[in-house]
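Note that one protein chain of the assembly has been removed; the remaining protein chains are unaltered in position.
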Amino acid sequence: MKRLVYMDHAATTPTSTEVLNEMLPYFTEKFGNPSSVYSIGRETKSAIEKAREQVAKVLNADTNEIFFTGGGSEADNWALKGVAMANAGKGKHIITTSIEHHAILHVCEYLEKNGYKVTYLPVDKDGLISIDELKNAVTDETILVSVMFANNEIGTIQNIAEIGKLCREKKVYFHTDAVQAVGNVPIDVKEMNIDLLSLSAHKFYGPKGVGALYIRKGVKIQQLIHGGGQEKSRRAGTENVPGIIGLGKAIEIACLDIQGHAERLIKLRNKLIEGLIEKIPHTRLNGHFEKRLPGNVNVCFEFIEGESLLLLLDEMGICASSGSACSSGSLDPSHVLLAIGLSHEIAHGSLRLSLGEATTDEDIDYILDVLPKIVERLRNMSPLYEEYLKKGGAVNV
Amino acid sequence: MKRLVYMDHAATTPTSTEVLNEMLPYFTEKFGNPSSVYSIGRETKSAIEKAREQVAKVLNADTNEIFFTGGGSEADNWALKGVAMANAGKGKHIITTSIEHHAILHVCEYLEKNGYKVTYLPVDKDGLISIDELKNAVTDETILVSVMFANNEIGTIQNIAEIGKLCREKKVYFHTDAVQAVGNVPIDVKEMNIDLLSLSAHKFYGPKGVGALYIRKGVKIQQLIHGGGQEKSRRAGTENVPGIIGLGKAIEIACLDIQGHAERLIKLRNKLIEGLIEKIPHTRLNGHFEKRLPGNVNVCFEFIEGESLLLLLDEMGICASSGSACSSGSLDPSHVLLAIGLSHEIAHGSLRLSLGEATTDEDIDYILDVLPKIVERLRNMSPLYEEYLKKGGAVNV
């Protein structure tokens, strides 16, 4: 069998067997509707409440501040539209960053079309926003600041506690899209003064199609999905019981030894980064060197294009991505890479390798063996590289 | 072991083993993100497309008219808000009925708060709307008619083809909440002139937390969940791959022999209805006698209250509901029962027994044995009943 090296954990992770086993009974036996009066309904109800506790515990939130959704995107949409609409009386200004996921950016565009003003904070070359710029951006009209905890492409982790402190002082709500951070970085919503937080189970070995929004008690927010009385009448729809059970179990497992898990990944990650830079000339690391997700490697190889790279890697059994998985298939280079100051040309040659539970030291060795050859092969057919060589570029081969 | 007679298939159904088996590989092995370039992503992508075909085939729609959602409520919210917002330029009037599910009614209330006008058509004693009243309600401002295919409480099936024809003539969009109908009643969106249709997998032996919205090509509709490019950029969020696979398989199975399935249920249903009316005096069938979901029984027993009834039934292993599962726990009697003209008093004594795959003839016998005793027991402690007897009511015990 062909070797398979899955290096796209930031796009999605497999559901772990332990998590799946926890979910299984809720499909066929314990299938009662949690809203029902009878016992098989009550038993799913309490299983959901247990999952809610598991999430609350990990975030240091209260159980009644956790609301389950159909995924990270729904949580992001709910947070932004819900707060915007419920607080329009106070003001119609929202602050976010230029490197958010599309589930935030496209909602902001939607809100702009509907009369809201949005400030997109720039980031520095490492992908960090400036607290001073944030402070200056806040006006009397500002109702919400939404800054992602960790970036899905370049892995940069923002100074969330500082942002939270500032927002609390300025009395504006602070939402963070923590879809990439949960399970990888310790989070404490109280200590970090977070008012709303989005997460998605399939990023930490839970199932796809289920997420949660943490809403601090007292935050004024409208519903996104109206209907039945589920989730304390704040998110309608028959609960995805197996999914919610899976989310609860997965977040519990991911955070049992979050430190140990991170240390292992950081070691592998750094070996990979250093190896690539050493072996492949004209390679650049994107994102902050230290304030970075444990499993994230994002590099640009000059003179080549990302999709070809992915296809050749796939041939060698390596699953990776170029920019965010959501925008592949589109022709624009990643907005995140442009925001950190890369030229279009260079941004097109980006590669994200994201490590996870399954990643071994041998996998890293394998990539460090295969990838340089692939880059060379592509460079040899690249007219840009040819031009560069002809111009007498000192290529340190 | 206590006998378990699940008579709440309208609230939710178990995921069938066949469906679950189809889903299982997509949790742990075939877990790739469908948006990715590499093979394990492409393989989930084509599995999703297969599920889309399964849904399209059953509805006689085109594959690119099917969009997966996080459930029936999301589909309803999307249809109504999406059409309302995208067509506000044409008009701000919506027509629906007074017996819709809360996932429609609460969205309508939300739209009313946001400047839309909503007409709630009344229904007759059987739960049917009048086509003439619908015709009269349509104005130049009307953009959307939303009438549920079959009611979740009383099971009444509307004359959907007639409604569709009228809407097409009047050039207003026609949405139908078919969450209760799919898998039970044949549906042909072309023949019935349906423009939008909501469905939810857990009502036909698929998993909870996944549904679909059919959107006829050309219908102007806004997104509900903005973000990544999934579902042809119309519904963002990493796809619930196992859920979608499950939905596809479940709808295929449910519609293989929809006629045979319905005939079996109708026989059992009619036996139950006739038995109850015969054995329990002061019992009234709610909903249309013939235009009725194959598995729906909804009756009112005078002088008693629904919740007590449910608890005593649960004691005997019978799972049932009183009114919609979503509103149980609330104190108001069902809006549907009030809409068909029942008094509050009588509406409180309603019981829904919904039959499904697992229901056997013995189950019906068991219920016909147990239920009359329970009703009698409750009546014997009911002051209403006492009063009635004192007034000399001719009780035909």
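We just call them A and B in the order they show up, numbering each chain from 1.
Keep in mind that, in the parts below, a residue touches a chain if its C-beta (ideal position, glycine included) is under 8 Å from a C-beta of that chain, and two chains touch if they have at least 3 such contacts.
The definition used in the following text is that contacts and distances are computed from a predicted model.
For the chain of the complex excluded from view, the name given in UniProt is "Iron-sulfur cluster assembly scaffold protein IscU" [choices: "Spermidine/putrescine transport system permease protein", "CcmD family protein", "ABC transporter ATP-binding protein" or "Iron-sulfur cluster assembly scaffold protein IscU"]. Which of A:112, A:263 or A:332 touches the hidden chain is settled by the complete complex: it is A:332. Interface note: of A:24, A:86 or A:384, the residue touching the hidden chain in the full complex is A:384.
Among A:188, A:305 or A:357, only A:305 touches the chain that is left out of the view.
Residue positions on chain A in contact with the hidden chain: 303-308, 311-312, 315, 329-333, 343-345, 348, 380-386, in rising order.
Simple rule for what comes next: only the chains that are shown with their structure count from here on.
Chain A and chain B have CA centres that are 35 Å apart. The part of chain B that touches chain A in the complex is made up of residues 4, 6, 8, 11-17, 20, 24, 27-29, 31-33, 35-41, 69-74, 76-77, 101-104, 106-107, 109-110, 200, 202, 207-210, 223-230, 236-243, 307, 310-311, 313-314, 318-322, 324-330.
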